[in-house]
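The structure follows.
Heads up, this is only part of the complex; the chains shown haven't been moved.
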Amino acid sequence: MSLYAVRMDVAIPDDLDPQIRAETIAREKAYSQDLQRSGEWVHIWRCAGQYSNISIFDVPDNERLHEILWGLPLFKYMTMDVTPLATHPSDIRA
Amino acid sequence: MSLYAVRMDVAIPDDLDPQIRAETIAREKAYSQDLQRSGEWVHIWRCAGQYSNISIFDVPDNERLHEILWGLPLFKYMTMDVTPLATHPSDIRA
Amino acid sequence: MSLYAVRMDVAIPDDLDPQIRAETIAREKAYSQDLQRSGEWVHIWRCAGQYSNISIFDVPDNERLHEILWGLPLFKYMTMDVTPLATHPSDIRA
Amino acid sequence: MSLYAVRMDVAIPDDLDPQIRAETIAREKAYSQDLQRSGEWVHIWRCAGQYSNISIFDVPDNERLHEILWGLPLFKYMTMDVTPLATHPSDIRA
């Protein structure tokens, strides 16, 4: 298993049909919550004042990370910054 | 209480006395672990392949965040990137 | 309570309906002034020669800061740069 | 009179003599506080987690702003970002 920090910056086009917009955001929420419940999407925080989130994923490998991110309903409106993580020697739980 | 994501990039000068270096790193570890045990330093991960970490802090306010970071034994060798966090509407624990 | 400096750069699309534009800017002004009167939006300055402002907020925590910024009528046309602030040791009022 | 926002990032060399360092920081503090008392250095905030400050100056013109900043005891260790400010149309005090 590997951990990853991912920052997602969202930029939905201003002229997107409002209903499609609402439906896509609803699907995004359900998609994220399913993965949170299954344990692969460990944390999701809003960056204060930004249409962005910082998330932590705990998945078997890079393939699975890519599969999850690629499948995000808002993927095409997102800019991704992916940082692979390892155990820190100061971590009291390590 | 407020959450913050902080990325710390460490660059210790090559000519630092090895003993001072070792002692400073040991103090850094103890300092971090004390704050992890008290619950203010919630997570610390190593960025794979980098002398850097991504940490999550849960503190009363900006003052306390600054006090903690300013007091890091390695502070003067670090570049900090601080992101204040808020609850994400998709968070199942929110 | 925590202080934050926020720089907001505004880029309204050139083809936005002029009436919607005018109404949105009017709502933005009222929204800002209400928060100035309530004491949470402490300062707002125009960056000379730019469609940008630098503002200071005094709010309970990151959640409240996010709630305020996310609710800005012009939010979707803004790029935000958020800097959490603490007391400076040279501040004569500290 | 003109207002300016100035961000100062401080990087004191690691090998500076500790006494000179302490004296310079003390002189910096006195210098800043004199200007705060005279009303030209209106605000100074620490950027949380950084050896940086964001300050607001209220001075007659660019000449005076330069004179103040150039005279800072820590000037040669600082990187400056200067933003001239104007009245914002939403400012309730304008």
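Brief remarks follow.
A, B, C and D label the chains in the order they appear, each numbered from 1.
Throughout what follows, a contact is a pair of C-beta atoms (placed from the backbone, for glycine too) under 8 Å apart; a residue touches a chain by one contact, two chains touch by 3 or more.
It should be emphasised that the depicted structure is a prediction, and the values quoted were computed from it without experimental measurement.
Because all chains derive from one sequence, the complete complex can be expressed as a copy number, which is 10 in this file against the 4 shown.
Methods note: only the chains that are shown with their structure count from here on.
Chain centres here are Cα means. That of chain A falls 22 Å from that of chain B. Remark: chain A and chain D have CA centroids separated by 39 Å (rounded to whole angstrom). Note on chain placement: the centre of chain B and the centre of chain C lie 28 Å apart, centres being C-alpha means.
The set of chain D residues that touch two or more partner chains comprises 46, 48-49. Within the complex, the chain C residues that touch chain D are 3, 5, 28-29, 32-33, 36-37, 43-49, 53-54, 56, 83-92. By the touch criterion given at the top, residues 14, 46, 48-51 of chain D touch chain B in their complex.
By the touch criterion stated above, chain B contacts chain C in their complex at residues 1-4, 61-63, 65-67, 82, 84-87.
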